[in-house]
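Shown next, in structure tokens, is the structure this report addresses.
What you see is the complex with one protein chain gone and the rest in place.
Each chain gets a letter, A and B, in the order it is written, and its residues are counted from 1.
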Amino acid sequence: MHLFTLTAVEAAQALQRREISSVQLVRDIYDRIDNVEPQVRGFISLLSREEALAAAENVDRMLKQGVSLSPLAGIPMALKDNICTNGIPTTCASLILKGYRPPYDAHVTTALREAGAILIGKSNMDEFAMGSSTENSAYHLTCNPWDLQRVPGGSSGGSAALVAAGEVFFALGSDTGGSIRQPASFCGVVGLKPTYGLVSRYGLIAFASSLDQIGPLTRDVQDCAYVLEIIAGHDPRDSTSVSREKERYTAYLGKEIKGQRVALPVECFGEGLEKEIKELVMGALAKCTEVGVSVYEASAPSTAYALPAYYLVAPAEASSNLARYDGIQYGLSIRSGSNLLDLYYATRSKGFGAEVKRRIMLGTYALSSGYYDAYYLKALKMRTLIRQEFESIFKDHDFIVTPTSPTVAFKIGEQKDDPLTMYLNDIYTITANLCGFPAISIPCGFVEGMPVGLQVIGRPFDEGRMLQFCYVLESLLGLKGRLAEMKLKEE
Amino acid sequence: MKISRKEVEHVAALARLAFSPEEVELFTRQFNDILDYINKLNEIDLEDVEPTSHVQPLHTVLREDEAVPGDSALLEAVLREAPETENGFFKVPPVID
Partner (left out) sequence: MPAAYEVIIGLEVHVELHTTSKMFCACPNRFGAEPNTNTCPVCLGLPGSLPVFNKNALELALRAALALNCRVNRYSRFARKNYFYPDLPKAYQISQYEFPLAAHGQLAVYKNRELLRNVKIERLHLEEDAGKLLHDEGQAYSYVDYNRCGVPLVEIVTGPDLRSPEEARIFLETLRRTLLYTRISDCKMEEGSLRCDANISLRPWGSETLGQKVEIKNMNSFKAVQRGLEYEVKRQAEILDRGGRINQETRRWHEDKGMTDEMRSKEGEQDYRYFPEPDLPPVIVEDSLLTRIGTELPELPLPRYRRLLAEYGLTPYQAEIITGDRDLADFYEETVRIYYEPQKAANWLLGDVLKLFKQFPGAIKQSPFTPLHLAQLLKLVDGEQISGRTAKEVLEESFNSGKMPELIVREKSLGQISESHELEKVVDTVLRENGAAVRDYREGHKKAVTFLMGSVMKATGGKANPQLVIALLEEKLAKIGE
């Protein structure tokens, strides 16, 4: 049996029982990478086998000495390339940060390192996390392991594809408008965007600061709970990181979900949603009712305005966050001109791709004098309305369930030249970001061989019960931990 | 509200981005499509709604006023990433306003 087919928790348990070693896991993972990575191309940078083995040996040594380690010690994983790793290139899939080695670790990098997880590499993404297909990477495409002609989703497409292809046991992504959940849905894995403030953003290269959250992409719900337990928690270096007691998410798993109340917003099941996807989501909920969950229709009319609000707030913040890439301190710097303005224009025009420029332009416009009230301020007000609607639904429902994405993974190149259509991919996911609510996508079936995701949105900091709900649903659906079947060049 | 080529050029200057005339043309078109969509917001009366700039409950986050001296290894790593440095300074082309 190949070790890479195990879930992270299965592998970890085998490791703790000393049936296998971390070195074996790492070897197996690198063999798998050698086999499938040329087709998937989920990594932007890969650590050398030797480096990863050295870290694995260290974990094995500690296990041998009886040192008590975190449950995920010795497990190979990947980080999205917008998460800072000290001395290891962190490029945001942008030319402007080509080769940039941050001098410090992100909070989550430190947390995972201290937990003994083994970093294998940095995963591909849409440039600066702007996109829904990973086609906006300045370096290369990533293919969906379920169908190499299709996109893996985005922006955390590399992370989702690597997990689905068995190249790592889990990965972290970041989610600003659906960037964890949509690729999780497209690649048939579990993806969680935690409540805003649950996971420190320190060291996450910002796209839209008021929306960004880091979260896990995993093979199943249990893995998700374990990873979340490691990365969640207060960090004094992030002023928006919430100070609350650490929770044991794994303790929720296996508990009954009888009596829980689920709301289905009618607005998320109408026009634009593929019929088969709707049927899969409804089918999954029907199974829930068998175990005592009640499902109600609800209405959140403001969600129709979530996308326009999002496409003001996110680009506006991005235009400011990305202004620092100016060729002065680090990264690309084109100094052939004679003065500073030349440097700015040349560096930024060459360093950013089309989509990033489009959003910088949109955001700059939305904030520029004379338009702030007409655009940005309205978007902030819309945010209030949407949140109020969701809060009122949460008054008598535990969760809101929607499809994660209106479609399955589309063909590479299909939406490349149509930004607006591409933006519609986020239609069900962005509300959670605008409101700061936690949301998770889990696989709920297949349409024409492509995975479909179901999204559960919860109340702030209700990740524990969301995981509990999804854990039951996952086992009812029998879709736990399925890897994409890949044709290998040679076995 | 329609955005003109000229406005696109002005916004590009604010963002320090240079575009070819064709790119400006394309951007102006795409911009207007996106803005049409965004203008949906005008359908709603938001007059009396409070804006949400932060999703979390209000409370001030402060740190104690304690200094940690600069880290020379970190500074070294930072300067290594810089396109040009001299004597510990970042070097930049002359500022022509």
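Please note the rule applied: a residue touches a chain if its C-beta (ideal position, glycine included) is under 8 Å from a C-beta of that chain, and two chains touch if they have at least 3 such contacts.
Predicted model only: the values in this text are computed from it and were never measured.
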Chain not shown: contacting residue from A:L15, A:L367, A:V452 or A:C470: A:L367
Selected from A:G158, A:G178 or A:G203 as touching the chain missing from the view: A:G203
Options A:V9, A:A300, A:A316 or A:L332, residue touching the unrepresented chain: A:A316
Contact footprint on chain B, counting only the chain that is left out: 13-14, 16, 53-54, 56, 58-72, 74-75, 78-79, 84, 86-95, 97
Hidden partner chain, residues of chain A it touches: 82-84, 90, 92, 97, 100, 102-104, 106, 201-206, 208-210, 236-240, 316-317, 319-320, 323-324, 326, 328-330, 340, 344, 364, 367-369, 372, 376
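As a convention for this text, only the chains that are shown with their structure count from here on.
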Residues of chain B touching chain A in the complex: 1, 3, 7-8, 11-12, 14-19, 27, 30-31, 33-34, 37-44, 46, 49-56, 61, 63, 74, 77-78, 81-84, 90, 92-96
In the complex with chain B, residue positions of chain A that touch it: 87, 100-101, 103-104, 196-197, 210, 236, 239-240, 242, 302, 304-305, 307-309, 311-312, 319, 323, 326-331, 333, 335, 337-346, 348-349, 352, 357-358, 360-362, 364-365, 368, 374-375, 377-385, 387, 419-420, 423, 434-436
